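Let me begin by presenting the structure, written as structure tokens, before commenting on it.
Apart from one protein chain that is not included, each protein chain of the complex appears where it belongs.
Up next, chain A:
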């Protein structure tokens, strides 16, 4: 993992200078840029904003969007909404775990995929669905999984 140049994030702090309630937007933008929020970054945010490390961790661990682990090249979101769930989302999830060798929230060793669970994606008519990056794959069966991930 390449070292992160912290001073390269300074433009984000400048943008929010003097504004209130900036912790969440700052973390958000940093994650967009770096991809995740490792502890070095949290320390830098703490120093720059004068916010305690415990508070930063509280926020990061509260919002599932934030992650302290680097994300893979592609993010797979497995929909666990009601419709997908009753149509077998669990089977899809288990198959993905098997194929990728990781649990939800983890990233494959080759850094290719990060797998997460999501709430309803609003495409219930295609249930069960997964979303890889911006692309929705619907009407799934567990057998189709290897074929789909091989495309990436």
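The rule we apply is simple: contacts are C-beta pairs under 8 Å (C-beta built on N, C-alpha and C of every residue); 3 or more make two chains touch, one makes a residue touch a chain; residues count from 1.
Please note the rule applied: contacts and distances are computed from a predicted model.
Novice: Given the options "DMSO reductase", "Peptide ABC transporter ATP-binding protein", "Sorbitol/mannitol transport system permease protein" or "NAD-dependent formate dehydrogenase catalytic subunit", which would UniProt use as the protein name of the unshown chain?
Specialist: UniProt lists the chain that is not shown as "NAD-dependent formate dehydrogenase catalytic subunit".
Novice: Taking the full complex into account, find the residue in A:15, A:55, A:119 or A:144 that is in contact with the omitted chain.
Specialist: The missing chain is touched by A:55.
Novice: Check the options A:8, A:39 or A:109 and report the residue that touches the missing chain.
Specialist: Answer from the full complex: A:39 touches the omitted chain.
Novice: Could you please point out the chain A residues that touch the chain left off the display?
Specialist: Listed in rising order, the touching residues are 39, 42-43, 50, 52-58, 61-64, 68.
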